[in-house]
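Missing here is one protein chain; the remaining ones are kept as they sit in the complex.
Chain nomenclature is as follows: A and B, assigned in order of appearance, with residue numbering initiated at 1 for each chain independently.
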Amino acid sequence: MNPAWTLISAFAGALLVLLLPARMAVHSRVVALVAALIGMVTGAVDCLIRLRHPEHAVWSLDCEWIPSMGARFHLEADGLTLVLMLLTGVVAIAGVLFSWNVNQRQRAFFAWFLMIIGGVYGVFMSRDVFLMFVFYEMVILPKFMLISIWGSTNREYGAMKLTMYSIGASALILLGLAAAYAGAGGTSFDLMHLASAEYSTGLQAWAFPVLFLGFTILGGIWPFHTWAPTGHVAAPTAGSMLLAGVVMKLGAFGALMVAMPLFPEGFAMWKGMIAGLAIIGVMYGAFTALQQKDLKFVIGYSSVSHMGMVVLGLAAGTHWGLRGAALQMVSHGVIAGLLFGIAGRVVYARTHTRDLDELEGFDLWRTLPGAAIGFTLATAASMGLPGFSGFVAEISVAIGLWQSFPWLVPLLVLGIIVTGAFSLRALQKGFFAHRKVAKVDAPDLPPLTWPEITAISLLLLVSLSIGIYPKPWVTLIDETLRSPLFHSILSLP
Amino acid sequence: MNYSALFLQLLPETVLLLTALGLMGAAIASESRNGKALPNKVAMGVSALGILVAAVLQTRVPDALASTTPLLAADGVTMIFKWVILGLGLLAVLLPPAKREIPNPGEYYAMIQFSLIGLMLAVATNHLLMLFVALELASLTLYLLVGFPRTARTTEASLKYFLFGGVSAAFMLFGLSLIYGFCPSPYLPDVAAKLAESGLSPIGAAGIVMVLVGLGFKLAAAPFHFWAPDVYQGGPATSVGLVVAASKVAGMVVLVRFLVLGFGGTEGWTTGLSVVAAVSMVAGNLLALAQQSVRRLLAYSAVANTGYLLVGVCGNGALSSGTALFYVLVYGLGTFGAFAVTAGVERETGSDSVESFAGLVKRSPMLALALLVCLASLAGIPPLAGFAGKFAMFSAALKEGMSGGSMPLAWLVGLAAVMSAISLYYYISVLKQAFVREPVSGSGCKLPVAHVLTVVVPAVALVVLGLFPGLLMDPIADAVAGLLAMK
Partner (left out) sequence: MLLLSLLLLPLIGAMVLALRPGLGGKFAAAWSVLPLAVIGLIIGSSHGGAAAEWSLDWMPDAGIELAFRADGTSLLFLFLTAVVTLFSIHSSLRFGIGDRVYFALVLVMQSMLFGVFTATSFIPFFLCWEMTLIPSYLLVRLWGSAKAPKAALRFFVVTLSGGVCMLLGFLALQLTVGTMDFVELGKLAAGREIAGAMGKALGGVSGTMALTIVAGMVFLGLAVKVPVVPFHAWLPDAYAEAPTPVTMLLTGLLSKMGVYGLVRVFLPVFPEVLPAMAPWLGGLAVATVVLGALAALAQKDLKRILAYSSVNHLGYCVMAVAAVGASTADREAVSSAVSGAILQAFNHGVIVCALFYGVAVLEQKSGGLRGLNDFGGLRAKMPVFCGLFGLALFASIGLPGLSGFVGEFLIFNGVFGLQPWAASVALVGLLLTAIFLLRIIRLVFCGPLKDAVSKYEDIGKHDRWIVVPVVAMIVVFGVWPQFLLHFMNGDTVRLLDLLCPIP
C-alpha cells in the first residue's frame, strides 16, 4: 500500500467530518475510525512488506514545491518511519475508540483530532526539513483547540501553556533550521543535503543546542517539561493519548532525525550536558510521580520520566542508544496511550474522580475488574517488566548508555526502580484499595464497553508484541539507523 | 520625452484620477440636486469599479516598457506591487464603514482613489524626489481619511496621525536633502554608484538616519509608532483597512528601494536598523499582550511585524529583501483579514473588545474560520502563508548576513523567532474567545456581501499562498533581484 494513504486518509477524514451535515454529526466518529483504520492498516501492511522485501527501494515521493527556497515536497517511508506510522495508526484508533461517546461538537472534535494525526504522519514521513517543520507546527492549533474546548481540569491554562511551550520550541527550531539552511548554502532543505553539508564549528556549537532543545522541549526534556503534566491532565482522554502517545514523539523524532545528523560536531560537544538533563528528567519525573494524588498527574510525570529515557538514548549516541531511544518512543507511545485511556476515559468517565484517595473508595477491582486488569498490565508495561515493550527499550538504552556514559547507568537503574515504585503505588491505591475505606454504597459502575475493550487490547497487543519479539521492530529501526544520515553520528569517537 | 509611452505607463493611475474626479462631481451633483449626499453604496461601487478597471489596465502595461523618465521605474517590482496596492486597495474599499459614519461618501471614496495613486507612485519610483512627493500624497489623504467622520475619537486619531506624520515628513525631507549633498543626483542607482566610488560620507550617513526616522514613522516602527494604536482604533474601517495593508506594503517597497538599492553598498546602517527591528519586535509584542481592544492589538502586532520585516531588510541582499516584500504582502493580507473580521464583529456587537468575539464560531463559522486563518498566519503557523514568508525571510537574512562561517544576524533572527512565538499568545487569546467560549448573545452575524468578500478573499489567499508560496515568492524574489542588478 502506498504510505501516502496515511496522510490522505487523515486529512480527507478531517475534511469529510467537517462537511458532514449537522444531523449526522454523531457519525463523525465512524468516519474518524475509518480514517484511523486506513492509516493503521497502511502502516502495518507496509511494515510487513518492508520486512519481507528489505531489498526493495524505499518508497519516496519527491516533487517540486517552493523552487525559490529549494523546499521540496519530499516524503519517504523507511523503516523507522513505518514503525512510527504504525504507532500513530494504533494510537489514533485507540483515541477514536476512547472518544466514542464524546457528546458535544463531535464534528469539530474529530476534525481537529484527525488534523493532529495527519500532521504527525507528515512529520514522520518528511525528508525535507521545511516540509517537516510545516507538519510539525500544523499540530499546534488543533492541540490547543482539542484541549481548551473538550478538556477537563484547568483546561484553558493547560492548553495555553502547552501551546506556548510548543510555539516557543518551534521558534528555536526555526532558528536552528534557518541557520542550517543558510549555512549549507541556502539552496535546499533536503535532509540528506543538509546533513552532508559542512558547517563551521562555531555554527555547530550554537545551532545544535538550539535545534536539539527546540525539538526535545516537545519531547518533554527537563527542565522544560512542565507543559507535559498540566497539558496531559487538562486534555480530553484522546488528547492526552495523542499528546503523550505521538506528539511528544515528534520532538524526539526531530531530535533524532534532524538535530543530530545535521550537527554531529555540535552533538559531540553537548552530549554530556544532554545526558545530564535527561537523567535528571528520568529521576525527577519518577520521584515527582511518586507524590502525585491525581492519577493523571502520575501518568503525566511518568511520561516525563520515560521520555527522559528517550533523550538519554539519544545522548548516548551509539547504535544501541539510538535504537533504544526509537524503541522507547514506540513503547511509551503505546503505554502512555493505554494508561491515559484507562485513567482518563474508562475510570474517570464512571467515577468522576481521578484522586487516588477518592478512588480507594470505589473498590475498582470489584466494581470494574476489566479496568483493573488492564491497568495492571499497563503498569507492568510502564515499569519495564520483561515481556512488555518497555523492557526491550530500557535495556537497549541502558546498553547504549553503558557504552557512552557508564557512570550514569546506576542512576538510570534507580530511576527505573522508582518508576516501579510509583506505578505500583498508583495501582494499589487506585484499583486495589482496602475494603475498609470502601464506600458501603460503592455505586454500580457500568462495565467496559466494546470500544474500550478493543482499544485496550489493541494497545496491549502492540506492547506485548514488541516485548516478546522485538526483532521485526528493531530490524525496521535499524534500517533507518544504518542509512547514511547517521554515519556521522555513529562514527563519532 | 515619449509622452504616449508615459501615458500608457500611467494609465491605471489616470483611471483612478478620473474615478476620483467623477466621484467628486457626482457628490456635488447629488447634493445640489436633491440635497442628499451620494449614497454610500453607489460611491463604493464606483470606486471599486475604478480600481478594477485600473487593475485590468495595469495588465495592459507592456512588461518591458523602457522607463521614459528617471522619475518612474518600470521594473518588475513596480509591476507586481502596483497590483498588490490595487488589490489591497480594492479590499479596503469593499470593507464598508459603519452605518452613517461617513457623512459624504463621494468625497470619501474620491480621497481613497487619491491615496491609492500616491501609494502606486511610491512603489514605482527610484527617484528620491518623486518618492517623497508620492509618499506625502498618500499620507495627506490618509490623515484626512482617518479623520473623516469628525467625531472626537477620529479627530484625535487623525490629528495624532497628522502631527507625527508631519514631523516624519520633515525628517525625511531633511534627510533627502542631506543625501543630495552626498550625491548630487536624486536617482538611487546614481547614489549607489557614488557610494561604490567614494564610500559613505558623514553627511550621507546623517541623511540615511533622517530618512529612516521618517520611514520608521510611516511603517510604525518602534519607537515611532505612537500614532498607530489610536489610528487603528479610531478610524473608520475602510480607512484603517487602507492604512493596515496597502500603505504598509508601499512603505516597505520604498524602504527596500532606498536602503538596499541605494545604500546596499554599505553595511553601516544594518546595526542601527537591527536595533530598531529588535525594539519594534519587543515593544510591539509586549504591548500587544496587554490589549483588550482587538483593533489596538492589531496595531501593536503591526509594530511587531514591522520589526520582523526590518530583520529581512537587515539581511541587505536580494533574497532577504525579496522575501521581506513577500512577507509584507502576506502580512498585509493577514492583518487586513483579521481587521475585516473585527469590523464585522463590531458591526454586530458594537465593540471590538476581545470578549465580543466570544463564541464567534457558533454565531458565524465562516468569520471564525477566516479569523483563525488570518491570525494563525500572522503568528506564523503553517501551512499558512505567514509561516512560509517568515521562514523564508529569516533564513534569507541569516544567509545574506553571513560573513565567513559565522552569522552575525543570528541573535536578531533568534529574537524574532522567539517574539513571533510570544505573539501567538495574544492571537490565540482572541481565537480562544472565538472557538472555546460560549457566545453571550445567540444571534448570528449578517454581513453585506462586500464585507464577506473582504473576509474570505484574504483567508483563501493565505491558504493558497501558504501551500504554494512559490506562486508569488518566486516572481517577487526575481523582481527584486532584477531591481538590485541595476546598481
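Structure notes:
As a working rule, contacts are C-beta pairs under 8 Å (C-beta built on N, C-alpha and C of every residue); 3 or more make two chains touch, one makes a residue touch a chain.
Since the structure is predicted, the reported quantities are computational estimates derived from the model, not experimental observations.
Remark: the absent chain touches shown chains A in the intact complex. The chain omitted from view is touched by exactly one of A:A238, A:L256, A:I299 or A:A398, namely A:A398.
Annotation for chain A: contacts to the undisplayed chain at residues 365, 369, 373, 376-377, 380, 385-387, 391-392, 395, 398-399, 402-403, 413, 416-417, 420, 424, 428, 432, 434-435, 467-471, 474-475, 478.
We adopt the following convention: only the chains that are shown with their structure count from here on.
Averaged C-alpha coordinates give centres for chain A and chain B that are 42 Å from one another. The residues of chain A lying in touch with chain B in their complex are 65-69, 130, 133-135, 137-138, 140-141, 144-145, 148-149, 156, 160, 163-164, 167-168, 170-172, 174-175, 177-179, 181-183, 185-186, 199-200, 202-203, 206, 210.
Only residues 319, 372, 376, 379, 381-383, 387-388, 390-392, 394-396, 398-399, 402, 404-407, 410, 413-414, 417-418, 420-422, 424-425, 428-429, 431-432, 435-436, 468-470, 473-474, 477-478 of chain B touch chain A when the two sit together in their complex.
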